[in-house]
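With one protein chain withheld, the remaining protein chains of the complex are depicted in position.
Think of it as A, B, C and D in the order they're written, each chain with its own count starting at 1.
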Amino acid sequence: MSGLLAVTTRSIFRAAIYLLFALIGIAGLYFWMAYEFIAAVQIVVYVGGIVVLIIFSIFLTQQSGEKLPQQRLGRQLFAALAAFCGLALIMVQLYQHDFIGSPETATAPTVVNIGNQMLGTEVGGYALPFEVVSILLLAALVGCIVIASTSNSPKRGEIPITKPKPLTN
Amino acid sequence: MSEFITIMKSELMVTAIIFILLFIKLGKGIKNEHLLAGIQILLLLNFAAGFFMNFEASLFDDMYQTTPLIAFQKNILNLGMYLISLLFADWFKKTDHLAEFFILMLSALLGMFLLLSSGNFLMFYLSLELATIPVAALANFDLQKKISSEAAMKMILSSAFSSGILLFGISIMYGVTGTISFAALPALLDGSTIQVLALVFLFSAFAFKLSIVPFHLWTADVYEGAPFAVTSFLSVISKGAIAFVFVSTLYKVFQPMHTVWYNMVMVLAILTMLVGNLFALRQQHIKRFLAFSSIAQVGFILVGVSSNNDTTGIPSVVYFILIYVFSNLAAFGVAAVIASHWGKEKIEDYRGLYRSNPFLSWVLALALFSLAGIPPTAGFFGKLFLLTSGASNANYAFIGIAALNMVISLYYYLRVIRSVFMDKNENPVTPITIDPYTKLGLIICAAGIVLTGVLSPVYDYIVSLLQVN
Amino acid sequence: MPNSFYILMIPLLPLAGFIMLGLFGRKYFKNTSGVIATALLLASTLLAFYTAYGYFFEYGKVDGVYQKLVPLTYHWLEFTKTLTIDIGVILDPISAMMLVVVTFVSLMVHIYSLAYMKGEERFPAYYAFLGLFTFSMLGLVMAANIFQMYIFWELVGLSSFLLIGYYYDKPAAVAACKKAFIVTRFADLGFLIGILILSFYSGTLDFKTLISALTSPESSALKTATAASFLGISALTWGLVLVFVGGAGKSAMFPLHIWLPDAMEGPTPVSALIHAATMVVAGVFLVARLFPVFAISAPEALHLVAYVGAFSALFAAVIACTQTDIKRVLAYSTMSQIGYMMFALGVSKYSGEDGLGYTAAMFHLFTHAMFKALLFLGAGAVIHYVHSNEMKDMGGLRKYLPITHITFLVACLAIAGVPPFAGFFSKEEILLAASRNSSTIYYIALCTSALTAFYMFRLYFSIFWNKEAHAHGEHKGEGGFAMMLPLVLLSVGAAAAGFIPFGHYVSTDGKALESEFHLSFSIAPVVLGLIGIFTAMWLYLKQNDKPGKIAGSLNGFYKIVYHKFYIDEIYVFITKKIIFNLIGRPAAWFDKNIVDGLMNATGNTTALISEKIKGLQSGKVQQYGIYFLAGVISMAILFIYLWK
Amino acid sequence: MNLLLLLLIPLVTALAVLLMQNKQQVRWAAFIGAIMQLVLAVLLYACYRTARLGGQTAAFLFEKKYNWFPDWNISLHFGVDGIAIAMILLTSFVVIAGVLVSWNVEKMTKEFYFLLLLLSLGAYGFFISLDLFILFFFLEIAVIPKYLLIGIWGSGKKEYAANKLALMLMGGSALVLVGLLGMYFGGAGKTFDLLQLSTVHIPVATQRICFPLLFVGFGVFTALFPFHTWVPDGHSSAPTAGSMFLAGISMKLGGYGCLRVATYIMPEGAKEYANIIIVLSSIAILYGAFATMMQKDLKYINAYSSVSHCGFVLLGIGMLTQTAITGSVLQMVSHGLMTALFFAVIGMIYERTHTRQVEDMGGLLKVMPFIATVLFIVGLCSLGLPGLSGFVAEMTIFVGSWQNADAFHRIATIAACMSIVVTAVYILRAVGRTVMGPIRESYVHLTDARWNEKLAAIILILGILAIGIVPSWLNELVKPGAAIIMQKIEAIK
Partner (left out) sequence: MHPGLNEILIISTTLFFIGVYGFFTRRNLVTMLMSVELILNSVNLNFIAFNKYLWPHKLDGLFFTIFIIAIAAAEAAVAIAIIINLYRSHQSIDVENAEEMKY
C-alpha cells in the first residue's frame, strides 16, 4: 500500500504524492462497494483539496527535495511495536466477532437520497449536523485568517497571505 | 417554529452574538474598550436568558435534545464565558483581534452547547470538533509568542489524533450495533468484548478531552503556551462541558456496561489524581501548576462519576463544576492580572504579594483553598459530595486514596499560599491598579466561592432540575 | 460528736494565711506577714489542742475504746458510685495526736522564724509557704480518705519543695528541692498504685470502710485481694508494700532517703518543721493509719516495714557519725529515728499487748517531734550565730549561746535515751517491742541507740565545747525572745513528754494499753547510750587529733561512710546514665529521626517520585501520542482480558 | 438557649475585626468578642445545669435542627451534652486568654485576630455539631487558620512546621472523611446524623473498617503516637496565641472526635481496637515524657509534654470504663487550660529574654515574680499536683483504668502512672533552670507582666483552680455524657 510508503519515505514531497495515491485507492474501494457519491466526494475533497493544501504548505515551509530527518530508531521501534500491538488486538477482536447485519432492505446511496436526507429536518434528516459543520467551517476560516495573517506585522486589518479555501459550504 | 426557538435558544443566542460580531468585524473598526463592553453586555444577557423557559424537548429526530439540567449546564458555561470576558479585560483590550477572538470562543461554546444536547454520535463528534478546533486556533492568539504556536500545534495534532481514536471507536460501535443514536444504543449493548474495545476507544477520547492520565500530556503544554483567557476557557469551560457529557453518556448510554466502565473510571481516577498531584508538586510556572492541579481535580470528578447513581453522581459533578468555574477562574484571573502587570508567571514571583496587593492575595487564597477543598469555601462541599457519591459503592480503599490525594494537593496549594503570605521579597512589588472589569469578575468569583457552598439551595436547585424528568 | 466547724478551721486558718500572704503579701504585708501568720496559726493551734482534748477526754472514748470519728465529709470527686473522694476529717487517737504535734511544732517554728528570717526579701512568701505546709500537713493527718491523704501528701511535698527551694538563687538549694520532690514523687508512684490496688479490692477509698473491708476475715474483698497474686505475692501485699514505698519515700527510708540530707539547704526552721518533726513522719503515719490491714491481713508486708526501718536506722546512724555539716548530722539522725518508728510498727501486731510496737512508734513520733525540732531550732540558732553549717567553724559556743546550749543538751539527752528525758521512754518501748518480736531487730536497735548517743554528743561537744570560741562579729546574743521562746517550750516538751501515759491514748485497737517498765530491760540500752556519750566526750570534748586518727585507721570504711555509701552517686549514675542516656536521649533521638523521619520521608518520597516521573511530560507531542495509544491498548487489554 | 449564638458571636466578631480602622480598635473588638464568648459559655453551662436539674433527661439538650443540603440528609443539627459544654467552656477560656496575650502583635494585627476568631468559630462549631458532616466541616475550618498563624506570625522553622501541621492534620481529616463516608453508607441508611447513627447498630464489619479510620484520623489531631510529630514543630514555631489555640483547643478536637464519633457510634469497633489504642497511648505517654526530658527549648518541652498528656486522653478512651472516659474528658479540659497557660507564659518570657533555651535563663523569679509564679503553677499542674486540674484528670483516668482487672490493662495503667515521675523530672528541670537559680546579668532590667498578660494568666489559672479545687461540678457535668457512651459499650458485652 502506498499509505505505508507515505509514512515512511524520507522525502516530504514524495510522501504527499504517496498519500495522494492512498486516498485515490480508498476512493477506488468506495467505488468498488458501489458508494459512488462518497468516492466522488473523496476525490474532490481529499485529492482536490486537502492534498493540494498540504502540498501547498510544503512548498511554503520547505524545499521539496530536502530529506526528512530520521526519527530515532528507538522511537521508531517503539511506535511500530505499539502500532502492531494495537493492530493485532483489534484484528483479533474483529475477527472473533460475528458481525450480523440487518435484514432490512437497503436504502440506495443515490445522490437524491443523500441530498434529501442531508437537508431534511424530519426523521433521518441531517440538517442540524449540516448547520453545525457550516459554523465549524466558518470558525475555522476565521481562525485561519487570524493565525496566518498578521503574526509578523503589528498592524491589523492587513490582507492575509494565505487564505485556505473552504471546500464545502 | 417558536417552539424551535425556545428549545434551541441558547444555541441561537450564541449564534446571534457570533454573527453580530462578524458584522461588526466586517464593518468599521470599533475601539476595543467599547467592543469589549458590548460583548460583556451581550454575554450577560445571554447568561440571564439561560434561566428562562427551560424544559425537556428534542428536535431533529432526537439528534438534539434538551432538559432543564442540560440548560442549566449550558448556563454554567455561559456564566464562565461571561466571567472570562470580565477577568481578562486587560489582555482583551490589548489584543489585535478581539472580535475574532470572541467569534472563535463563542463558536467553541456553541460546539459545547450542541455537545451537551447531542443525541447521536454524529452530532457528538461534530460538536466536539466544533468545540476543539476553534480553541486550537485560539491557543495561537499570542501571535508573537513562540510557545503560543507550539501550544496550538500540540493541541491540534493531539486532538486530531484523539478524534481519530474516537472515530475508530464509534465506527466499531456502529459496526456492531448498527446505530449511532444514543437513544437506541443501550438496548443493543451486551458487554461483548468488542463492545468493550469500542468503549475503551471512546473512553480514551473523553479522557483526552478531560485530560485524564495517561491521556493528559498535552494539557500542561497547551495551558502554558496559550493566552490566559484561552487557558482558562480550556480548563474551565471545555472541561466542564466534556465532564457533563461524559457523565450523562456513561450513565445513560453505557449504563448496561457500567461494571466495565466503573473499573475504568476507578483506575483512571486513581492514576489521574496521583499523577496530577505529583506533577503539580514540582511546578514553578503558575499556569502549568494550575494545569496539573486541574488534572488532579478531574481525578476527583471521576470519583464522583464512579458512583453510577443519577441522583447523586450527576448533581455532585454539576455542582462541583459550578464551583470549579468560580475557583479556577479566580485563580487564573489573579494570575493573569499579575502576569499582565509584572510579566511574571512563576510562583516564586508571588512572594510578598500580600504586602502590596491584599485583595488579589485574598482572592487567590480563596480560590486555592476552594480548589484544595478547604471549608468554608465551596470547594469543600464540591469535593465532599463527589467523594460521598463515589463512596456509595463502598469501595473505601478507592475513597481513601482520593482523600489522601486531597492532602497531597493541599501541599502544593499551600506552597502558593506560602509564597503569597509568608515569604519575604527583596524587591517588593508595587500595588497594582486592577481593571474595574477584572475586579468585578474577581469579586463575583470570590462571592461564588464563598456562597455556592454555604447556600445549600444551590445544590438543591441542581437536584430539583434532575428530578423534573 | 463535736461541733465540726471549728475542726475545719484548724487547717483552714493556715490556708487563709497562705492565700492572703501569697497574693498580697508582697504589696501589703511586707513586714507584718510574720505576725499575721503566727496569729492565725496560734488560733489554729489552740483549736487543735481543744480538739485533741475533746477527743481524748470527752467524746472520743466509747466503752473504753477510742473510736474513729468522721465528723465532717465533703463529697469532692466521685469516680464511681463507690469510689469517691470524700474529703473529710477523721478523728482517732493518732490524728488527734498529730494535730497537736503539727500545730504545736509549726507554731514554734512560726515564732522562731519571726526573728530568724527577719529581713529576708521574701519574708511574706516564706510565711505563705509555711501556711501552705501547715495546711497540707493538717489535711494529711486528718484525712478520712486514702485519696485525700494522697492529695495532701502531694501538697506537703510541694510545700517542702517550695521551702527547700526558698533560697532559689542558690543552685544547691534548687538542686536539693528538685531532688526532694522527684525522689518523693517516685515513691508516691508506689503509693498511688498501692491506692489503686487497695481501692480496687476493697471497693472504697474511705479509710474506715477500707480497713474494715480488708481486715474482717469474712469479707469477700479480702478474699479476692489475697487470692489474686502477682509474682507469687498476693495483690493485697503488693498494695500494701507499694503504699509503704510511698511512705518510705516521704519518711526517707533506705534507699529513698537521699533527698533528706540535701533538703537541709532550706532555712533551718523549715528543716525543723518539715524535715524533722512533721512531714518526714508522714510515712510512719501512713503505715500506722493502715496498720490494721498490715497487721491482720498482710504480715509479710509488715516484715518488710520492720527490716527496712531497722536497716535505715542503723545505716543512717553510721553515716551520721561522719558528717561534719551539723544539719546533715541531724538529718541522718532524723532518718535513723524514723527508721526506729518504722520498725517499731513493723514488729508490732494487732491488738492488745502485742500492739506495743504501734503505741511505741507513735509515742516516739511524738517525742521525736519535740526533741528533733528542738535540735534543729537550736542548730538554727547556732548557724544564725556563726553563719556556717560546718562543725569546724564552731566550738565553745556555750558561753555565747547559753540558752541554746542548755536546750540543745536537753534534746541530745532526750534523743540519746537518757532517762528521764522523753526519748528514753519512747525508745524503751520500741526496744521492748522489738525484743519481743525479733532479736535481730532488737540488736540492730541497740546498736543504733548507742551510735545515736555517740553522734549526737559528737555534735554537741563539737559545737559547744571543743576548741575555744571567739566572738562572732557584730551580732551577739541568741536572736532574742522570738527565737528563745520556742527553744524553751520545746525543751520542756523534750524533757517531760515521756511522762505522758501514751499507751492510754494511742493503741492499735483503741483500748488503753498500760505502759510497763522493766528496769532490768532498760539497763542495756541506757548503758550503751552512756557509752556512746562518753566516747563522744572523750573524742570531742577538747580539740585533739583523736578523731582524725580513728578516721585514718578506718580509712577505707570511713571514706565510704563519709560519702554516705555512695548512694547518691549510684542514683546519679542511674538517672544520668541510664534514664537520661539510655531512655531519654534515645527516645528523643528516635522521635526526631525515626518517627519524624518517617513522616518527612513520606514527603520526600513523594517529591522524589514526582521528580522521577517528570520524563513523562517530555514536551514531545509524538511521545504523547505513543503514551496515548499505549494507554488505550493497555486499558483494552486490561478490561477485555484481565479484569472481567 | 440557642446554640447558633455560639457560632454567631465569633463570626460577627471576626467580621467586626475586619472592619476596624486601627490596631487598637481591632484588639478591643476581639477582646469584647472573647468576653462575650466567655459569658455565653458560662451562660450555656448555667442553662444546662438548670435544665438538667429541671429534669430534662435527653442525651443532648438545646437541640436544633436546620435543613442544609437535604438531598444528602445533611442538616445543621446542633446540641450539647456535658462533654460538649466542658469543651466549650475550655474554648472560651483559651480564646480570651489568647486574645489577651496577643495584645502586642503588631504585624498584620487585623488578620491575626481574624484568624484567631475563625479558629474559635471552628472549635465551637465542632463541639456543638450533632451532624457528622458539619462536624467535619468545622474540623477542617480550623486547620487553615492554624497554618496561616504559624506560617505568618511564627518563628524558627515556621514554614516547615506550618506545612507539616497542615498536611498531617489534613491527612488525619482525610481518614476521618473516609470513616465518615463509611458511616454514612454503612450506618442508618445514608445519614450523617449522630443521634440517628447512635441508635442503630452498625454492622461489625463496617465498624472494623471505619473505627480505625476515624480514630486514627482524629488521633492525628490529638497527637496519637506515631502521628504526633507535627506537635513539637507546630507548637514551637507558632506565635504564642497560636500555640495556645493549637494545644488548648485544636488538639481537643481530636480527642472529642475520638470519643464522640468513633467510640460513641462504634462500640464494637472500640472494643476491638481498644488494646491497640491502649498500647499506642501508653507508648505516647511514656515516650513523650522521656522525649521531653531531653528537650532544651521551653516550647518543645511543653509540646512533647502535650504528647504525653494527650496520651492520657486516648488512654482513658481506650480503657472503656466510665470513669476513665470521664477522666479523659477532664484531662482534655485540664490540659487545654494548662497548656494554653504554659504557652502563654513561655511567650511572655520569650518576649522579654528573646530566648526559649532553658540553659540561657535563670533566676527570673527575681525580676518577674508574676510570670515566674505562673510558670511554676502551670508546671505543677502539668505534673499533676492536687488542687490543680491536672491531678483530678489524671487520677480519674488512673482509677478508671484500674477497673479493668487483667494484667494488660494493669501494666498499661502502671506505665501511665510512671509518667508522673518523669513529668516531675522534666517540669522541675525546666522550671528550676528558668525561674530559679542565679539570675543573668542581662536580665536584671527585665520587667514583669503587663495588665493584659496578667489578666490572661489569671483567667486561665482560675479555670485550673476551679477544676482542681472543686472538681465535682465538672465531673458531674461530664459524667452523664460518658455514661451514655458506656451504655452502648456495655450493651455489647
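The definition used in the following text is that a contact is a pair of C-beta atoms (placed from the backbone, for glycine too) under 8 Å apart; a residue touches a chain by one contact, two chains touch by 3 or more.
The model shown is predicted, which means the values in this text are computed figures rather than measured ones.
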{"item": "Partner chains on view for the chain not depicted", "value": "A, B, C"}
{"item": "Touch criterion as defined above, residue of B:Gly29, B:Gly164, B:Pro431 or B:Pro457 at the omitted chain", "value": "B:Gly164"}
{"item": "Option from B:Glu11, B:Glu224 or B:Asp435 whose C-beta touches the chain left out", "value": "B:Glu224"}
{"item": "Option from B:Leu115, B:Ile180, B:Val213 or B:Ala367 whose C-beta touches the chain left out", "value": "B:Ile180"}
{"item": "Chain C residues touching the omitted chain (full complex)", "value": "614, 617-622, 625-626, 629"}
{"item": "Touch list for chain A against the chain that is not drawn", "value": "1, 3-4, 6-8, 12, 15-16, 19, 22-23, 26, 29-30, 32-35, 37-38, 41-42, 45-46, 49-50, 53-54, 57-58, 60-62, 68-71, 75-76, 78-80, 82-84, 86-87, 90-91, 94-95, 99-102, 104-107, 109, 113-114, 117-118, 124, 126, 129, 133, 136-137, 140-141, 143-144, 147-148, 151-152, 162, 164, 166-168"}
{"item": "Residues in chain B touching the chain absent from view", "value": "121-122, 125-126, 129, 133, 136-137, 140, 143, 145-147, 149-154, 156-157, 160-161, 163-164, 167-168, 170-172, 174-175, 178-180, 220-221, 224-225, 282, 288"}
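We take it that only the chains that are shown with their structure count from here on.
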{"item": "Of C-D and A-B, pair with higher C-beta contact tally", "value": "C-D"}
{"item": "Rounded Å distance, chain C centre to chain D centre (Cα mean)", "value": "36"}
{"item": "Mean-CA-position distance for chain D and chain B (Å)", "value": "42"}
{"item": "Residues of chain D whose C-beta touches two or more other chains", "value": "167"}
{"item": "Numbers and ranges of chain C residues touching at least 2 other chains", "value": "603, 623, 629-630, 632, 636, 640"}
{"item": "Residues of chain B that touch chain D when the two form their complex", "value": "311, 315, 369, 374-376, 380-381, 384-385, 387-388, 391-392, 394, 396, 399-400, 403-404, 406-407, 410-411, 414, 417-418, 421-423, 456, 459-460, 463"}
{"item": "Touch list for chain C against partner chain D, complex", "value": "26, 75-80, 83, 147, 150-152, 154-155, 158, 165, 168-171, 173-175, 177-178, 181-182, 185-186, 188-189, 192-193, 196-197, 199-200, 230, 579-580, 583-585, 587-588, 590-591, 595-596, 598-599, 603"}
{"item": "Chain C-facing residues of chain D, complex", "value": "164, 167-168, 225-230, 232-233, 287, 290-291, 293-295, 304, 322-323, 363, 365-366, 369, 380, 383-387, 391-392, 395-396, 398-400, 402-403, 405, 407, 413-414, 417-418, 420-421, 424-425, 428-429, 432, 435-439, 470-472, 475-476, 479"}
